[in-house]
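Here the complex is missing one protein chain, while the rest keep their positions.
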Amino acid sequence: MALNDPPVPVIPAPIWRNFKELQEWEELHKTRPEGDKHSPVFESLTEGIHNFPGGFVVTTAADAFLNWARKSSVWPVTFGLACCAIEMMATFCSRFDVERLGMVPWASPRHSDLMIVSGTVTIKMAPMLLRIYDQMPDPKWAVSMGSCANSGGPFRHGYHVVKGVDRVIPVDVYVPGCPPPPESLLNGLLLLQDQIAHFKKTGRKAPANEKVD
Amino acid sequence: MLDVNNTTRVEMDWSGPERLQMNMGPQHPSAHGVFRAIVTLEGETVVAVDAVIGYLHRCHEKLSETLTYAQYPSIASKTDYVAAMTSEFAYVLAAEEIGKFEVPKRAQYLRVIVAELQRIASHLLWLGTWCMDMGGALGGGATIFLYCIRERELVLDLFESLVGARLLYGFFQVGGTRYDIPDGWAQACRETIALIDSRIDEYEEMLEDNAFFLARTQGVGTVSRELAQDVGIAGPLLRGSGVDFDIRKNVPYSSYGDFDFSVPVETAGDCYARYKVRMAEFRQAIAIVRQALDTLPAGPISSRPALKSVAQIRIPKGEAYARVEGPRGEVGSYIISDGSAKPYRMKWRGASFSNLSILPLIIPGHKVADVVAIMGSVDPVFGEVDR
Amino acid sequence: MNAEQARASLASTFGVEVAAGVPLVVTVAPERWEALARYAKDTVGCRFFNFLTAVDWKEQGLEVVARVDNLDENVALMLKTKLGPGVTRCASLTPVYRGANWMERECFDMFGIRFDGHPDMRRILLEDTWEGHPLLKSYAVDTPHPPYR
Partner (left out) sequence: MQGYLSVVVYLGFIIAFAVVSLGMAWLLSPKRPFPSKLNTYECGAEPIGSAWVQFPVGFYLVALVFIVFDALAVFLFPWVLVLRTLGVRGIVTMVLFLAILGLGWVYAYRERILEWH
């Protein structure tokens, strides 16, 4: 072993056996000989599971597969307007963590797929909101959080308040509450994920500025 | 559009090329809500700031002329939604001052406990968002933000068990409070504030010997004592600039006189001074809550308990301006009543409106990065700015 | 200068009766508005500018209300001036208090009072294209605004 030939790294053999999860997986595997359907999500996602030497092959529709990917990483743009923004922040934080749903709160609309309108949309803010929604790449979704965004809420009779954000942008999920507690916002986001899972057209979605009045 | 070139107050002698005009717009991670600053830059230095507000103008004052004295307090909590309790406090105090309603002692103590807990929760959110705005400098953007929100959740749990709501409450009503504290709440409250007290020391250790934090806050955004009073900023900003004025001490309301607490005052007037004032206010608020819990008298919680119909409270003709020391400063409600069940005119003196109006005066001359630090230390809440 | 002295001196210099009470309410004619504010700041020592707003008394016209405080001696002054029916002009307090800048812009936005001598008289809360002044009693609460009605 001359001085200058590189040292051979000695890596101990992997001791897979004593990893707890792997042991559980083995027992599970023994008790369910007929197939490896683990969870309803997995079932809804896959059409056929074919046994293949050394494992199994999953066949599925392109839509289902793409939607599964889109569903599990919907990035919301941090677009806080009013009181609901504080509750949205609480939902983004560690106690009600949305990041386990794959949602990374992102500042710029260019990298996000979801706009959570949290707060009162005023007439001065509406064109800004529309511009931000337009600047988000397709496919994009919108969640209207709180009764102000749903229908103008307690300020509905104000002269400067837009009576609901669906007069500005098309909304997919309405979350009731004033402000909706983080649990109900999470419920709304889960509903949105189901909706994304059935997002049929990979191409066209309702054009953004078609006013739904 | 304001032509910035001819109205700039601070004219830097700049022989360089043109200035870049840029939007720190309504949707900005450090905008603390919907605030648009049209910033004119020369390289890195800000020359002029034209603040555009009004994106959250929800017609509070016009709506208050159509809502009765029993309906409006829960809408009032939407002005300063980070400190909803102190917002309702001001409106209710003004109505009681005109109508000369007597508030039972227990209700006054409950109001003090709840207002100080709200100050702790609001300051926690201020510390979290401010440190996140200066994120990179403090090693990992959201570290302190996640810690502070974790503590804030504890306080919100207390409010949830007391009032049933987390952020906006209808806790106050003319003549007293609407709910009484459930049994076991006092003990939970003592544990929570003891925990928060120890955590505040942790945050101070994390921040105060962090060279980046000191470099970015000391000497940044200084407000002179004279300018502070002239513009009418209040609360931690005023006390950060050396003016020893706290409404709880100078004009005691709702039996604040029964508790002894000290008012923290710093003289430097920069972001660091405001930070020190607010950190000291944490401890004062904890002390007040402890004293109030220990000496909480028994008795009724409202002098007008049978509030059945919405328009039951009629206030005689008159006018009154009641002021409350909110976490951001003086929150006041100036009510002119004409004897009916609705106020004739209600002016809301938001602390953040005046606090924000000082930004265009102190920001020119700073770097772009300092704009974020200054706005975080001013801690505006846009429900209160735009009303 | 504490409350009693302030009350006496205000009554003497401006010849108006000032009622006792926590905020000393001083009502003057519109043309003496800036003089009253300067007097409050320099002699009475009310350097803290609390707020400035207006009230629409329907037929009697608009009234501008300002509140200034002397923080050290706890003297609170409520300065009032009735502009008279149909008058929408008033002297600006910006030369005296810099805090009046935004407050007066809001009064213009909400009541339509133009303050002479204000450096930057435009709307602050509503868009510049907004027609009408919402806080006037003649303005209905939910007046429709075209695009988003």
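Just so it is clear, A, B and C label the chains in written order, and each chain counts residues from 1 on its own.
The rule is simple: a residue touches a chain if its C-beta (ideal position, glycine included) is under 8 Å from a C-beta of that chain, and two chains touch if they have at least 3 such contacts.
Because the structure is a prediction, the values reported are computed rather than measured.
Undergrad: For the chain that's been dropped from view, list the shown partners it touches.
TA: A, B
Undergrad: Tell me which of A:132, A:148 or A:178 is the one touching the absent chain.
TA: Of all options in A:132, A:148 or A:178, contact with the hidden chain holds for A:132.
Undergrad: To test your reading of the contact rule: which positions on subunit B touch the chain that is missing from view?
TA: Counting over the whole complex, subunit B touches the hidden chain at residues 16-28, 31, 36, 38, 42-44, 367.
Undergrad: Going by the touch rule given at the top, which residues of subunit A touch the chain that is not shown?
TA: Interface with the chain not displayed, on the subunit A side: 3-4, 6, 66, 108-110, 128-132, 134-135, 137-139, 201-205, 207, 209.
Here, only the chains that are shown with their structure count from here on.
Undergrad: When I count C-beta pairs in contact, which pair ends up with more: B-C or A-C?
TA: B-C
Undergrad: If you average the CA atoms of subunit A and of subunit B, how many Å lie between those two points?
TA: 33
Undergrad: Per the centroid of Cα atoms for each chain, what is the distance between subunit B and subunit C, given in Å?
TA: 24
Undergrad: Determine the centre-to-centre distance between subunit A and subunit C, using the mean Cα coordinates as centres, and give it in whole Å.
TA: Taking the mean C-alpha position of each chain, the two centres sit 51 Å apart.
Undergrad: At which residue positions does subunit A touch at least two other chains?
TA: Answer for subunit A, listing residues that touch two or more other chains: 124, 157-160.
Undergrad: Going by the contact rule already set, what residues in subunit B reach two or more other chains?
TA: 54, 57, 59, 62-63, 66 - these are the residues of subunit B that touch more than one other chain.
Undergrad: Would you pull the subunit C residues touching subunit B in the complex into a rising list?
TA: 23, 47-51, 53, 55-56, 65, 67, 71, 74, 78, 97-99, 101-102, 110, 119-120, 122-127, 134-135, 139, 141
Undergrad: Report the residues of subunit A in contact with subunit B in the complex, numbered from low to high.
TA: Touching subunit B: residues 77-83, 85-87, 89-90, 93-95, 107, 109, 119-120, 122, 124-125, 128, 132, 154-155, 157-161, 178-179, 181 of subunit A.
Undergrad: Tell me, which parts of subunit C touch subunit A in their complex?
TA: Touch residues, subunit C against subunit A: 125-127, 134, 139-143, 145, 147-149.
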